[in-house]
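Below is one structure, written out as structure tokens, with a few remarks after it.
Heads up, one of the protein chains got dropped from this complex, but the rest are sitting where they should.
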Amino acid sequence: MTSPLKIVVAEDSELQRLYLCSLINGLGFEPIEAEDGRAALDLIQKTGAQILISDLEMPHLDGIGLTKAVRHLDLDYYVHVIMVTGADEVEVRDEALKAGADDFITKGSSTAMLKARLRTATRLIAHASELAERTRVLKETNERIQEDLRAAAAAQRQLLPNLHEDIMGFSVASAFVPSSIVSGDMFGCFELEDGNMGFYAVDVSGHGVHASLLSVAIGHLITPEYFQSQAFAMDGTPDPAALIDALNKRFSASDNDDYFTMFCGVVDTSTGRMSYCQAGYPSPFYVTDKGSAEPVGDGGFPVGLIGAASYENNVHDVDIGGALVICSDAASEAENTAHEPFGNERVRKVAATIASARADEIPEKMVFALSDWRSGKPLEDDLTIFALKRRTTHDTHNHR
Amino acid sequence: MQNDLNDVDRTVVSLKAFVDEVLDQSGLFKFEVCASEALTNLVKHAKTDDTTAPIKIELTETPAAVILRVFDPVGAARFDLRDHAQSLDDVDPLAESGRGLGLIMQCADHADYAPQGDRMCLSLKFSKLETDQ
């Protein structure tokens, strides 16, 4: 400690006070004289002293009263209170302890005793200030991390398209609800060459910063150009499995345990034929214009676990008025207060309503249904909802 | 007691005889040291015009303690505590004086120097119980 610790010495006997101050001074502390309890209370507040040595009997405010008063002060540090009692005043110590005294010394006790007591006090004060400092540093660090996370989340959201538009005769809409500030979900939807539309949804295992970093990397990687170059065979036929295969080889190569599930599709906007590849992502629901909803796909292996995994293409036709609703597993797995999951059936029922609604109403409906299910409690996993609906009239004027 | 150094020892011995039965061995030693230092201090330092006036001493006993009161002569200047109430640790080991009050403070269970009536009084308390010294 750089400057000596201040000690307020409350003692009405001038002789006793001066002597105690001399002892304290000799021990390397800075004594502050107080001729009674009232003066001591005042000096504690004015000087910021963290140690009080107090006599029991004093005019105006006695030692017990002073201790109580000190404990009622709204200080942001602790004042260590040492009571000076006579050898014949042992029974009063209980009362002093109740009032908040920390320690005792006997009048006329040796310098060594005083030294030991003050060493204890010093240690406690050093410990307290160390703790306070540590807490301050932790708080500061935490604030910085939170700020970084907010910045990261903002960066991530910029990558996530907020889809409320028409692409090549399809209405597309999305919603995204992160469980923590940053999330492991990523999705995209683009216009490709030759009247094709490409889309994908990714859910990185786990959530938080780690998952988020990977999802951002994927988001940056899958540009429309990348999609175009990877998701088609040499002869121009859609091959979304090739895109997923490329990603799988790339992310299996790294040493970490990160992996993600994915659903990726290419829609020929003129025929409505959708070529898709499912890699562990929950099956989307295909909803007919009559309102019947059926899951599309039968699973598939996640991406980035095993480099040798193979992925297959499948096709599904999207008829006029038909729609596809993609939901991350946060929807079906969302539990209510009774720990009952929302389940695929409820997801399906909400998805089915798209038949008589606009595409951009579905993500919001799903979010409300889940919020209702969870009685307003936030989700435990990131939620992505992505809906596309083939418009009844092919309006090519909506090309971007 | 006469205001004379030569009367201090006799007085201390007779005061000690009064408390002989009351204080334990360690208490007696402390009492003797304090009485001796207090009386010597008074004779040496208390300025008075009338050195023939006897020094007033009071010895009282309470259930828990013995209290010795030594009165300054009437009109004597207050003893300057600030210069003398220092710990024995602060006294230069090779100093030939200046230990009196430090000794008193270390040996008495409680000490006070305050006006009492028309003069200053040094009162020293000696507990009958063992202290943790």
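Points worth noting:
When the chains are written out, they are named A and B in that same order, and each has its own residue count from 1.
The rule is simple: a contact is a pair of C-beta atoms (placed from the backbone, for glycine too) under 8 Å apart; a residue touches a chain by one contact, two chains touch by 3 or more.
Going forward, contacts and distances are computed from a predicted model.
Its record in UniProt calls the unshown chain "Anti-sigma factor antagonist", which is the match among "Spermidine/putrescine transport system permease protein", "Vanillate demethylase subunit B", "Anti-sigma factor antagonist" or "Heme exporter protein C".
In terms of the touch definition stated at the top, the absent chain reaches B within the entire complex.
Contact with the chain not shown here comes from a single listed residue; of B:R69, B:R99 or B:R119, that residue is B:R99.
In the full complex, chain B touches the omitted chain through residues 5-6, 8-9, 29, 32-33, 36-37, 40, 43-44, 88-89, 91, 93-97, 99-100, 103, 106-107.
The rule is short, and it goes like this: only the chains that are shown with their structure count from here on.
The touching residues of chain B, when paired with chain A in their complex, are 64-65, 81-82, 85-90, 101-102, 105-114, 122, 125, 127-133. Taken together, the chain A residues at the contact with chain B in this complex read 13-16, 18-19, 22-23, 25-26, 86-88, 106-111, 113.
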